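Down below is the structure, laid out as structure tokens.
The other protein chains are all here in position, but one chain of the complex has been omitted.
Going in written order, the chains are labelled A, B and C, and every chain counts its residues from 1.
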Amino acid sequence: MEKAKAAVMPDFHRPLEIRQYPLPEEIEPGAALVEVEMAGICGTDVHLWKGQLPIPRPVILGHETVGRIVKLGEGLNADWTGAPLREGDRVGWYAGRLCGRCYYCVNKRQPTRCLKRTAYGISYNCDLPPHFLGGYAEYHYLHPGSAIFKLDDLTTETVIGAGCALNTAIHGIERMGIDWGDTVVIQGSGPVGLSALAVAKTAGAFLTIVIGGPAHRLELAKTFGADHTINIEEVTEAADRIEQVKRLSGGYGADAVIECVGMPTVVSEGFEMCRDGGKYLVLGHYGDAGATALNPHIITRKQLTVHGAWASEPRHMAMGLEFLRKHGRRFPFAQLVSHRFPLDRAFEALQTTARWAARKSVLVP
Amino acid sequence: MEKAKAAVMPDFHRPLEIRQYPLPEEIEPGAALVEVEMAGICGTDVHLWKGQLPIPRPVILGHETVGRIVKLGEGLNADWTGAPLREGDRVGWYAGRLCGRCYYCVNKRQPTRCLKRTAYGISYNCDLPPHFLGGYAEYHYLHPGSAIFKLDDLTTETVIGAGCALNTAIHGIERMGIDWGDTVVIQGSGPVGLSALAVAKTAGAFLTIVIGGPAHRLELAKTFGADHTINIEEVTEAADRIEQVKRLSGGYGADAVIECVGMPTVVSEGFEMCRDGGKYLVLGHYGDAGATALNPHIITRKQLTVHGAWASEPRHMAMGLEFLRKHGRRFPFAQLVSHRFPLDRAFEALQTTARWAARKSVLVP
Amino acid sequence: MEKAKAAVMPDFHRPLEIRQYPLPEEIEPGAALVEVEMAGICGTDVHLWKGQLPIPRPVILGHETVGRIVKLGEGLNADWTGAPLREGDRVGWYAGRLCGRCYYCVNKRQPTRCLKRTAYGISYNCDLPPHFLGGYAEYHYLHPGSAIFKLDDLTTETVIGAGCALNTAIHGIERMGIDWGDTVVIQGSGPVGLSALAVAKTAGAFLTIVIGGPAHRLELAKTFGADHTINIEEVTEAADRIEQVKRLSGGYGADAVIECVGMPTVVSEGFEMCRDGGKYLVLGHYGDAGATALNPHIITRKQLTVHGAWASEPRHMAMGLEFLRKHGRRFPFAQLVSHRFPLDRAFEALQTTARWAARKSVLVP
Partner (left out) sequence: MEKAKAAVMPDFHRPLEIRQYPLPEEIEPGAALVEVEMAGICGTDVHLWKGQLPIPRPVILGHETVGRIVKLGEGLNADWTGAPLREGDRVGWYAGRLCGRCYYCVNKRQPTRCLKRTAYGISYNCDLPPHFLGGYAEYHYLHPGSAIFKLDDLTTETVIGAGCALNTAIHGIERMGIDWGDTVVIQGSGPVGLSALAVAKTAGAFLTIVIGGPAHRLELAKTFGADHTINIEEVTEAADRIEQVKRLSGGYGADAVIECVGMPTVVSEGFEMCRDGGKYLVLGHYGDAGATALNPHIITRKQLTVHGAWASEPRHMAMGLEFLRKHGRRFPFAQLVSHRFPLDRAFEALQTTARWAARKSVLVP
């Protein structure tokens, strides 16, 4: 029985370690085995490592992965969009798996809250076969019914550079809605912030303001077309940032503010940046970072609408890939991939992300 | 020059006192002078008295008023809906006055946030003519452009019993939206809560749960058709109330939760009562009662949508009066009027409301 | 091998005839065999018999059916809502079967347009096993994945009286939306019209006007709470009906008009009944009854929004059953069941429906 390597997180707060597991001998009908080409390290992986969400251990992290199909299970001959699929094809896939039948999937149409939702790179104890259900590994097994996307002309760097952040931004902005002509503030200049910027600009925003840091990320935001940036290392007071946003948006505040930071305190700052009747999107709080002081009176008086969005659906990834095909030149997501590590140095890669030292670290097994 | 009496609030936290002011000798074109029949005491009046919003003093409070037209200014011959208007007609009016031209009125279509918004019973220093711009008085002057509504067959008690709470509930629920079939939780059993209950039931809610107290208000909620009530004096723990709501709503939580209390802490409790993908409406925080600890992660993970709504527009009052005509038998708002006071005892009336001792206190000058 | 009877439509325009088919010897995992208690005859069955939609023949019609579970396939132990399911339970089911994976199901979220959609009583050649896939029969086979609903306290007459018309009305009105306070006109007083009336009234309509006939149906509309009815046998000119609607709705026309007739000419009449900025729902044109003269300028000038809705989803049936439980007393759908026929007289039953002689005919095998 052939074996392959994976970088395993044995438990919260513990270094990743390289382990070997047997590759599946048989591929179920509808399933696929993929040789990993590149695995993105997402900020969420850091949150998971810190234990901010309850997940099984040991686990192979990695929910942003591109690879080549080694073996296709019987009957799997087309990708999620209907394009023909063959062994050797380079593919990405949507990490989440939805049941399509539960209260949230069909009754309330909130499939991201599927009662049986699992996700590659998050929900599977890797001691159990088929073991390879996360991206930090040489191979990845895809269960029947996985949403697989053939990449064709899209480069691996582009797809991993966009990562799950793009899907998340698409979902969030779909829920909040951007009206044509809106002034949009984006709190945060990490992958989710840059994705939100790209989506907002193509969804009708006329003026975009990105608040974040450090400077190299804000430069990237400029490359992505941010009209203004506010560096939190320079403008260190929330009141000053609010003031700047108001001034830049004609005095009343922004039509929409998108939180892509994950720190609770930015939310009250963001409320103040909205014009009356404005929209606020809490997008960066996938992890539970605790409570903060918020004044409900602000929501009433400014008649805000505050939206939450959790993860995304396969169709958002389909839209994201189409977006990269169509607008990839305008938004060079491939440039986010700044640090490459071999599989053996996976923990170092994760730490680089944790320190915010990288635009984006990736594993190249 | 003829004089008339008014109950004046000289300053925050000060007893109301009876003063006399001269009645206007001339009525401008489009204006009207009304003899007050009944003035409602709104919970907001208590907040104003406590100084929770910055308003001029001295002021004649009272923004829920019914009276008879004594004199019509030139050219004013129809009410807001186009119905003919004559001296002697019994009328109500929308207390807010909107400019119809500003950034919020026409550009962003948020007229409740009109930059020049003023409101009878709130925004006018009563030392300045025409003095009578609040309901706690023998007369009320209506500026040109006021949204006046002829009451015809609607009783004064019905209109004052519904008060501005009904308009507020209509506006809030319009913003949040209720889907046909929704399970709706209402936090609070005061006038706003009962109004929200009435609107929710007729807007498509299948199951309604009212949380509040004391018992006599919950009985009224039952009369209004609440399917379930939870008495906060009996179920004193938030966790238990959340548990009950989940049990009553099939295990997942409510589709919509409407906050009608005005105490910040109920908001986090309410978030937990929502199902994933649910809606939350912050409706009770007209006054600024300060911040509370809220966890943005809940909004993301449960993908909630949180709505705020400030006051209302004249069209909401038009809808409200039509509602009372159509559904008044089902929702006996007149029964809310529980305590009547002459003008001289206005301060006692206000205190009764402040102590939550009354369903609703009114002045009958 | 045991056999059972079914009323079979051999081809378009041909009399139904009784045939016998073998009952399935084995029930697949997840499937069920049901003994039919009552099968509704829907107006659509008449359209199908006339060949207005391309369907296979021979076919067992009947997509509104209630029966008792005779045998449950392995693993089927809960209904679509999660309620436990046992042999002997009386159940209804959603007639359509959706794939849950195609372009329309998951990508564009239009599951009623599922590319692999089939429907019991419509899409199955009954010469092929398991034969019993329509309601006009002694038994009905339910494939795995069917949306089955335990009826409990709901009477069979109530469920069949509401039939698929209620699901259709729920879906259509969900798409169009009814705003709280709307004046709603319903063109048609058959099962779809009455269902639309019931849904509209509970979704926020303040004033409802039903246009149709004959008189006995309009009386039923009154029982269902129609504020006004217009008998097309008395008011025979479209211009007069439009005039009446305008008069009854304050001069401007209705906020929403719902077409539940299926005759193309009523659409242009309905456009004229809308106020400017109003909504129109084409709900009665499940069958293709051909084109009619419509003026696009009307849509532009009155800035109408015209909605179409095809069939429904399982969740609409879930909502419908909940509605019958909650509001069944107010809307006595059971009274629609006016004519009962044994299976042998199925063709006579169909003809009764075709002649509009019945409120609703049903088969009681």
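Operating definition for what follows: a residue touches a chain if its C-beta (ideal position, glycine included) is under 8 Å from a C-beta of that chain, and two chains touch if they have at least 3 such contacts.
Since we're looking at a predicted model, the values are computed, not measured.
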Option touching the unshown chain, where C:285, C:316 or C:359 are the choices: C:285
Option touching the unshown chain, where B:13, B:86, B:109 or B:329 are the choices: B:109
Which residue of B:121, B:204 or B:314 touches the chain not shown here: B:314
Residue ranges of chain C at the interface with the undisplayed chain: 103-104, 108-110, 112-113, 175, 252, 255, 259, 264, 267-268, 275-277, 282-310
Residues belonging to chain A that touch the chain removed from view: 170, 173-174, 179-181, 199, 202-204, 206-207, 319, 322-323, 326
Sites on chain B contacted by the missing partner chain, in the whole complex: 81-82, 100-101, 103, 106-107, 109, 313-315, 318
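The working rule: only the chains that are shown with their structure count from here on.
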For chain A, residues contacting two or more additional chains: 103, 109
